[in-house]
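Note that one protein chain of the assembly has been removed; the remaining protein chains are unaltered in position.
In this document, chain identifiers A, B and C correspond to the written order of the chains, with residue numbering beginning at 1 in each.
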Amino acid sequence: MACSKASLTPAFRPRPIAAAYRPVLDGVNAIFLTGQGDATARLARSAGFPYAWVVTPLVIFLALFAWAAAEYVRIYRPPPDAMPVFVVAKQWMWKLEHSNGKREIDELHVPVGRPVRLIMTSQDAIHSFFVPAFRIKQDLVPGRYTTLWFTATRAGEYRLFCAEYCGSDHAMMGGRVVAMEPAQFARWLEEGSPVAGLAARGFELFRRYGCSGCHAAGSTVHAPALEGLLGRPVQFSDGRSLIADEAYIRDSILLPRKDVVAGFDAIMPSFAGQMSEEDLMAIVEYIRSTGR
Amino acid sequence: MSARKHRPYRRALRVWIGLMLLLAATTGSAWLPLGAWNSVVNLVIAAAKVLLVAVFFMHLRDAGGLVRLVACVALFMLVLLFSLAASDYLNRHIDPAPWQPPRQGSSSFGEPGQLSLNVPQTVEHGVEVIPEPAALADFDCA
Amino acid sequence: MSAARPLDTLAAPEQRAQAGTLGMWVFLATELMFFGPLFFGYWYGRLQFPDAFAAASRETDVVLGAANTALLLTSSALMAAAVEAAQLGARRIAVRLLGATAALGVVFLVVKGVEYHHEWQAGLFPGDASVLVTGGRLFFLLYFAMTGVHALHLVIGITVVAAFAVAGAGAKPRWGPGQLGLVGLYWHFVDALWIFLFPLLYLLGRSG
Partner (left out) sequence: MAASYLEEGYSLGSWLTTSDHKRIALLYFAAITAFFFIGGAAATIIRLELATAPDELVSADTYNRLFTAHGVIMVWLFLIPSIPSALGNFLMPMMIGARDLAFPRLNLASWYLYVGGGLMIITALVLGGVDTGWTFYTPYSTLFSNSHVVLTLAGVFVVGFSSILTGLNFIVTVHTMRAPGLTWFRLPLFVWANYATSLILVLATPVLAMTLVLLAIERIFQVGIFDPALGGDPLLFQHLFWFYSHPAVYIMVLPAMGVASEIIPCFARRRIFGYRFMAYAILGIAVIGFLVWGHHMFVSGQAVYASLAFSLLSFLVAIPSAIKVFNWTATLYKGSITLSAPMLYALGFVGLFTIGGVTGLYLASLALDVHLTDTYFVVAHFHYIMVGGSVMAYLGGVHFWWPKISGRMYPEMWGRAAAVLIFFGFNLTFFPQYLVGAQGMPRRYHAYPEEFELLNALSSAGASILAVGYLLPLVYLAWSLFYGARAERNPWQASGLEWQTASPPPKDNFDSEPLAVREPYDYWLTGDEARP
């Protein structure tokens, strides 16, 4: 019966060991194996070998674990004097509010050298606040608050990403963190809201016509955020897309069914016949003012 | 198999009586004001009942070690699931945030409405979508 | 180490039975794991909303629940007896016992249906129209999911048991005691599941 024969057929001829593998094996040999001849077979039968195999990695692993764990625990211990900032994530934007009521969108200004504590939640899907330069990340979970803290050490602008997949424009849900010198930051914090003039009237109208009932960040209706809409690419549920301009916004208000944004239902009422062109312009201006 | 009993069905009857008594016990005990112990009593009785069923009706008594092991392994896995998850749930402190899920007015079956059905989002379709490389306004900040 | 067995073991009936029994037990283990997430969700809810869970549980019909438990336990005993009868060669008795087992299963389902009906009318269904508070809705969601999946298993069990009863009634039986034993295992498992569901869903908060 055919059992394995040791004499090798031409189809199968042993070759000298590949040169590339030699150093690796020699390394293993030096560390773990001793002696010559069939050292491995002997070792396999000896009682000592498993310990080298198990104990060496175990020690390394425990050390790594302890180190990383200590750092991690620190991430979850905010210093008591940290400056609070509230963060609300929404498909697909970041809304932040400082303790004096100043709001920002997709941007976070912080002073250098002072711990900042973010108190965060999401209005829809799970998002994740990620600033690679700070090595921090935390998911924002609907229905509860999560927190994160950091101290910016150098002035500058740093990227902010959404790291947890949250739908169509997950990749666009970015922004920046601006770290400023404390004095500069204090000045920035006191500056008033940038909305003025026509845009301010637009904001009035935005509330009066009830747009904010659906489109405001706190709204419970699932409607797209309009902040910074101008110039942004928009995806439609039928697969088309375009870059939002003034005409598009006008169409969206008068003929909302024409272009239904992907991920939303066509529930927006038409305002055709109810809204003057002046009002329309003001609203467009308001939407423009929300951009950066 | 060796211990073939002389009177058939006797064992089934006896186990049945035991089960009924336990059922009475568990139902009755539910009205005793024992606090958290109510649940403990209930679960212990349930475990006893299941043990009766498993050992006698399901013949674990006559079964080999392997079958007995298999009978326990799923329980063991569930214990693992619960105890490790407990390390999360028992140690979490949750600050609830107000959240009203935006109920989409879509079809009651929750699947995409006619919109995406009409125009399947195929890959070829997507290729044509954006005519010129869109400037990514979002990334212009750095 | 355990002794090796001859090639093509399936030829030998007792080997086949052995493979069948082991296979069935492994299958039952998967079934238990299948219920795992439901128990897990229940456990989460109990931790999170102990009072709402107790209150919601009081809304269930404990009389019908207990009666159903008794029915199922009895059916299990009959099933065990049927298997025993088949082993003793008393096929007629076995077939009758199987019929009774399946019948009790059907009665169980009917009672369950009555309960569901009441609960639906009482607005306990966890939809938007539900009368319940937060945790209570969670409880009833799990109640319907657990009893529903259990009922589904019971339907399968009844079908198989009834099929065995019919197939065994003829002059030439189309199954042996070994196969019936496997069906029995499944039936008892469905019973055992209910033994846990009953206190978890019906008996909570009765004393409170």
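Note that in this section contacts are C-beta pairs under 8 Å (C-beta built on N, C-alpha and C of every residue); 3 or more make two chains touch, one makes a residue touch a chain.
For clarity, every value in this text was computed on a predicted model and none was experimentally measured.
Enquirer: Which displayed chains make contact with the chain that has been left out?
Expert: Counted over the whole complex, the chain not pictured touches A, B, C.
Enquirer: Where the complex has a chain not shown, which of A:75, A:155, A:217 or A:267 is the residue touching it?
Expert: Only one listed residue reaches the unshown chain, and that is A:75.
Enquirer: Name, in rising order, the residues on chain A that touch the hidden chain in the full complex.
Expert: Missing-chain contacts on chain A: residues 1-9, 11-18, 21, 24-25, 28-29, 32-33, 38-41, 43-44, 49-50, 53-54, 57-58, 61-62, 64-65, 67-76, 91, 124-126, 128, 130, 132-133, 135-139, 141-144, 146, 159, 161-172, 222, 233, 235, 237, 239, 241, 262-263.
Enquirer: In terms of residues, what is the contact footprint of the unshown chain on chain B?
Expert: Here the touching residues of chain B are 66, 73-74, 77, 80-81, 84-85, 87-92, 99-104, 106, 108-113, 115-117, 120-121, 123, 125-127, 129-130, 133-136, 139, 142.
Enquirer: In the whole complex, what residues of chain C lie against the chain that is missing from view?
Expert: Looking at chain C, the ones touching the missing chain are residues 1-2, 4-10, 15, 18-19, 22-23, 26-27, 29-31, 33-38, 40-41, 44-45, 48-49, 52, 126-128, 134-135, 137-138, 141-142, 145, 149.
FYI, only the chains that are shown with their structure count from here on.
Enquirer: When the C-alpha atoms of chain B and chain C are each averaged to a single point, how far apart are the two points in Å?
Expert: Those two chain centres are 15 Å apart.
Enquirer: Hey, how far is the Cα centre of chain A from the one of chain B, in Å?
Expert: 32
Enquirer: Would you please write down the residue numbers of chain A that are in contact with two or more other chains?
Expert: Answer for chain A, listing residues that touch two or more other chains: there are none.
Enquirer: Send over the residues of chain C in touch with two or more other chains.
Expert: Not one residue of chain C touches more than one other chain, so the list is empty.
Enquirer: Within the complex, which stretch of chain C touches chain B?
Expert: It comes out as residues 21-22, 25-26, 28-30, 32-33, 36, 39-40, 43-44, 47, 62, 66, 69-70, 73-74, 76-81, 84-85, 88, 90, 181, 184-185, 188-189, 191-192, 195-196, 198-200, 203-204, 206-208.
Enquirer: Could you list, by residue number, the parts of chain B that touch chain A in their complex?
Expert: 94-97, 99-106, 113, 115-116, 118-119, 121, 125-126, 129-130, 134, 136-139, 141-142
Enquirer: Considering the complex alone, what residue numbers of chain B touch chain C?
Expert: So the residues of chain B touching chain C come out as 8-9, 11-13, 15-16, 19-20, 23, 26-27, 30-34, 38-39, 42-43, 45-46, 49-50, 53-54, 56-59, 63, 66-67, 70-71, 73-75, 77-78, 81-82, 85, 89-90.
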